[in-house]
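Apart from one protein chain that is not included, each protein chain of the complex appears where it belongs.
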Amino acid sequence: MTALQTRTPSSETGPRTVKRRRGRITAGTALVYFAAFFLAVLWLVPLLWALSTSFKTETEASLGQPIRWIPDEWSVEGYRVLFERGDHVMWMINSTLVSVIVTVLTLVLCVLAAYGFSRLDFPGKKVVYAVILAGIMVPQQALIIPMFDVVSALRMVDTYWGLALPQVVAPVMIFILKRFFDAIPRDYEEAARIDGAGHLRTLWSVILPLSGPILAAVGIFTFIGSWNNFLWPLLVANDPSIMTLPVGLGVVAGGYGLLYAQNMAAAVLGALPLLIVFMLFQKQIVKGVAGVGLK
Amino acid sequence: MPNHPSPPGPFSRRALLTGTAAAAGIGLAGCGSASEAFSDQTTVKQWNLLAGSDGAIMTSMHDQFMEETGTNLKATTFAWGTPFYTKLVMGASGGNAADVATIHLSRLESLSPATLLDAIELDELIDAGLDPEDFPPSIWERCFVDDRIYAVPIDTHALVNYYNRGICAEAGVLNADGTLLETHGVEEYFDLLRAVKDVTGEYGTSLDTNAGWRQFWAWYRQQDGEWTFHEDGFELDDDKAFNAIDTIYRMAEEGLCPRISDGGATAANFENGLGGLVQVGNWEITRFRAFSEANGLDFSMAEMPDFFGNRRTQGDCHSYVLPRHNSWNPEVRAATIEYVSWMLQHSFEWGAGAGHTPAYLPVTESAEYQELEPNAEYSGVVDNVQFDPKVWFAGSAARLPDEVAAVLAGVYAGNTDPEAALEGIKELAQTLVELPNPID
Partner (left out) sequence: MTTETETPAAAPTAEQPPPPAARAPRRRSWLGLWFVLPFAAVYAVFMLWPMLLGLYYSFTDKSLTGRPVSWIGLENWSEAFGDAKAWDSLWNTAWFTILSTPPLVVLGLAFALLAHRARKLGWFLRLSFFAPFVIPVSVVTMVWLWMYQPAGGLINHYLGEWGLGGDRLWAFQAESMGSVVITTVWWTLGFNFLLYLAALQTIPQEVYEAADIDGANAFQKLWGITLPLLGRTTALVVVLQLIASLRIFDQYYLMAGGASNLSPENVFIQYIYNSGFVGFRVGYASALSYILFFFILLVALVQFRLMSRRED
């Protein structure tokens, strides 16, 4: 968090900006703006092209047709077929369910554990904390083989729990939360404790209200990670009715074939949920991702 | 209805290994998918790999099945070959996946039936109206592993020979009744191809140069070649294998077939008349029919030509298996067997539409089927079909045919001579033999 805590006193406004506008910077600034704008548009090309293709007829979308950014003939056939088949919607529901389970469980379990490590003393605490911290260095991708075996022995293959629980193991979140909790002065809690509040109550009514931003950051980071997770759901969701969106789109062949308009409609629909969320909550998400990422 | 317990060995051992973790999981395991929770119909989940044009026939049969029986059938098509088999095995090892799946019978043993599939009881089949007598014995025998039934075959499919009547008539290689001349031996057939090549100006026959295993195995088996595998090696008849590869080499060298042609191009070459014949699976019939309706293509089908004294051909059987279930819901189990039985009893459509030869004898022996064209013209494939070698890395889409085909693609392309190809094939077979066997 250190990177984020010091707020720079002036950025948007201030006397210097005015000075700058009059001075020699204008040409440079214009160049910066031009380059930034150009790159931003370039970066959007794949998405715009997918959007454009998705509204074409299959004939116009097929290879060998001239490149047209605006469809000659607008068509929503691709989207219609997708909704009719229904599996796309099903996968989206599954993705939402799994991501919500993962996010809520991560928050609850990590907050409890971080509080325990930060505020309470118990036998073996140092060892447990060290073992969990060491987990930060373990790449879960390298564990897929035995992990599948464990989940299979628990009979959780092709269940939501099998999809979600292994993703809850995020020791880095405990590290982040504990450090945040450590920085909250104990004075706040003393008052509550004198009133006879137990630890859960203290956590709930003193610590959590002070932790809004960091909880949002952890939650957002976890949610995006889970929504876009591919490898683990690829292994554990074999039944199409339990697949998440990334896996279903990647694995089930059913009828996509070489129907590019339909294919791109699926892509657009697949990209849309988080894009919309991102546009609505850009500020919080940017803060959250940078906050957790910079740990 | 047996509520089939999973084989005791593997699970209890695994449960032991995972210790208390297993106990913790039991409470969480009963969590099905969201979509199932909203339906009170019996739902049967079927997985298949029929991504080709036969898939469309299957889908229309499924619609009819659901209408007639009221069972909700959820079929999923995975990409053909490895992706499908990987999903099948992982789902089965988890025990919560498909109720029924279509596989290639040649892959049955490589799927470790004892641990990954649920056996089918004879009584269940009889109750559902199926009788062992209703299947060709040679195929029925292959459905057993350790004396238990693990598969129910729906068809035989094989490499066949399609011919373009117009081109072949012009080349003078048709009989008076419009059927393809019967040839004997490689040279006679090559002469036929030369005549056709003169007409098309491009190839005699089209074929898939990426799938050379099928040709290799058909022609090797026409010479009575055997390929047996044992612990640390294999027996392959070098001369016969060489003859088969050399046939491939000379055919491509003379331009009687393409040097490079993938699945799509193979069919297209036939459709647009670059080749007067195409040697490909009977399942392409749906595609050629559709093309014929749209653009006019007068074609028929015959068995694999006689290259080495008979008309044996490479093929396989699509078969139903039941992936291992942690627990069977008796209703679902009954509906699953009913589905299998229904599909077999209606497999006339499967034969007429997708070109496969039904395995269910009451269908193939019916007068209606006997008159079906062009199926009647290649009905002999059932007796001539040759399954892949019996070893865990062989069978449709398994490593042996895939890797041999990769070598043979080089022969078609003219980059590899037959001697080198034979060496390459023997080398890769040795490598495969030396792999630790993960099945048993």
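A and B label the chains in the order they appear, each numbered from 1.
By our rule, a residue touches a chain if its C-beta (ideal position, glycine included) is under 8 Å from a C-beta of that chain, and two chains touch if they have at least 3 such contacts.
This structure is a prediction, so every number in the text was calculated from the model and none was measured.
Looking at the complex as a whole, the chain kept out of the display touches A, B. Touch with the chain omitted from the figure is made, among A:Leu82, A:Val98, A:Met147 or A:Val218, by A:Met147.
When you scan A:Thr53, A:Thr103 or A:Ser241 for touch with the missing chain, the hit is A:Thr53. Residues of chain A that touch the chain left out of the display are 1-12, 14, 16, 25, 28-29, 32-33, 35-37, 39-41, 43-47, 49-50, 53, 63-65, 67, 105, 108-110, 112-113, 115-117, 119-125, 128, 131-132, 135-150, 154, 165-166, 168-169, 171, 174-175, 179-180, 182-188, 190, 199, 210, 212-214, 224, 227-228, 230-231, 235, 245-247, 249-251, 260, 263-264, 266-267, 270-271, 274-275, 277-279, 282-283, 285-287, 289-291, 293-295. Mapped onto chain B, contacts with the missing chain fall at residues 7, 9-11, 13-14, 17-18, 21, 24, 79-83, 85-86, 89-90, 93, 112, 114-116, 397, 402, 435-436, 438-440.
The working rule: only the chains that are shown with their structure count from here on.
In terms of their C-alpha centroids, the spacing between chain A and chain B amounts to 43 Å.
Residues 90, 93-94, 97, 148-162, 165, 235-236, 238-242, 251-255 of chain A are the ones that touch chain B when the two sit in their complex.
Only residues 11, 14-15, 17-18, 21-22, 24-26, 28-29, 31-36, 45, 51, 74, 76-79, 83, 87-88, 90-91, 93-98, 326 of chain B touch chain A when the two sit together in their complex.
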